[in-house]
Structures are given as structure tokens and as C-alpha cells.
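One chain of protein is taken out of this complex; the other chains stay put.
And then subunit A:
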Amino acid sequence: MNLFRNVVFVAAIAGLVAGVVLACMQAYATVPLILKAEVYEQAGGGHQHEHAAAPAANATDTNAMSTAAPAEAAAPAEDEGWAPADGFERFAFSILANIVTGIGFALVLVAVSEFAGGIGNWRQGVFWGLAGFAAFTLAPGLGLPPELPAMPAADLTQRQIWWWATVAATAAGLGLIAFRKSLPLAILAVALIVAPHVVGAPQPDSFETPIPEGLHHQFVVAVTVTNLVFWLVLGAVVGVVRGRFTGTATSLRDSFA
């Protein structure tokens, strides 16, 4: 399990670094928009969003974001399980989630790239990062744009299946284009990348939402850009750490077209 151990080691460092970077970007770029949306959600009364309204959460939320929500602070405690208290605890769990999944994404990235000869340096890592961004953020985000709380959405499980299928098809397509020098396979690759969008993402019955269009648009931009930086950092750090670790820079370009 020598190789496995090395992959986990590289992925852990890269995931840690990129996860912390992403958490910091989220704190400035996306979380404030989520908190704003929760004010609309709570003021709007109608809600698909059953969890954020943990009573403990509202107190700090209100003073942080707006004065619109006090009426709803008296809402009955719904039975939605444990939730972190607003403020530091909530932020701490977000950081934790960022780091843990950062390591998860890094494991996938390192494992897949090792099949293609490994990420030799930070520049190759940036290109692998772009591919990860395309597969994990861009492609699923076309059919299922980033949502704010209180936005209508189709059945959760169906969306999750579509999300994973789109990631898999896009990644396979990109891999075929990058590593197989064959026109028919390139055509197949394009078909793979396009197919999920022909099938179409599960859509909600109604698109009515209390969230202003401008706020949502801002959120889509923030999510996409923060994820782009996350993937670039993740790929670059994998390249650097792996380079230090192996002492050599195996050339990706040799296997690349």
C-alpha cells in the first residue's frame, strides 16, 4: 500500500491548503449572500428550506444581517436534528467541511492524474485544476446553477444523481480528449460532455422565489469564481507537493496530445 499511502499524503496536504483558501473566500464571497437569502426566506414565510431556522440560529443571524426576521424568531422549533449555532460554530463547521472535502477532491484528482503519469509541477497542476473545475463546477452548474436558500428545486435525490452523472460524463469526456489521439474518440468525448445537458437537469415545478434575481446572479458568480480559484490552488499544490515528494518532475506533456 505504498502508493496508496503516498497518494493520501499528497492529497491531505493539498486538500488542507486548498480547503482553507476556499473557506476564506467563502467567508467573504458566498456566505454573506446565503445569510441575506435566509432573511428573505424567513420573511417570505413560505419555505422549502427547513433547517436553517433553528431558533438558536436566528438571534445572531438577525443582528448580523438585517432587522427583517424578528417575527419569525418565534417560529416553533421544528424537529430537524442538530445544527451548529450561528456565528463561530457555523463558520467552524464550514471550514471543517471545506478541508475534509478538499482532501476528498484532492484524492480523486491525484488518483486520476497518476493514471496519466502524475502532476509533475505546479503548472501542470493548474491545468489539471482547470479540468477539475470544468467537471465538478462548470458542467453541473450549467444545469443546476448554484442555489440560495429559499430557491425552488426539484427532488433532491434526482438532482444529486444528475449532478454525479454529469461530473462523471464530463470528466470522461475531458479525459478522452486529452489522452486519446483519435478523432472518433474525440467525437465520443464531445457527445459525453453534451449528453447530460440534452437529458436535462431535474427542474422544479415552479420557479417562484422570494430571492431577488440580482442576489442570485451575484451568488452564481461568487460560487463559480471561488471554485475556480479552489481548483487552481488544489492542482498547483498537488504539483508542488508531489514534486517535492518524488524529487522528479515527470513530464505530463509527453502523454498529453
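Everything that follows uses one rule, which is that contacts are C-beta pairs under 8 Å (C-beta built on N, C-alpha and C of every residue); 3 or more make two chains touch, one makes a residue touch a chain; residues count from 1.
Quick note on the criterion: contacts and distances are computed from a predicted model.
Chosen from "Ferrous iron transport protein A", "ABC transporter", "CbtB-domain containing protein" or "Succinate dehydrogenase cytochrome b556 subunit", the protein name that UniProt gives for the omitted chain reads "CbtB-domain containing protein". Note that of A:Asn98, A:Gln124, A:Thr170 or A:Thr209, the residue touching the chain absent from this view is A:Asn98. Among A:Ala43, A:Ala83 or A:Leu228, the one in contact with the hidden chain is A:Ala83. Within the entire complex, the positions of subunit A that touch the omitted partner chain are 1-4, 6-8, 10-11, 26, 30-31, 34, 48-52, 54, 80-84, 90, 93-94, 96-98, 100-101, 103-112, 114-115, 118, 137, 140-141, 144-149, 153, 156-157, 159-160, 163, 223-224, 226-227, 242, 245-248, 250.
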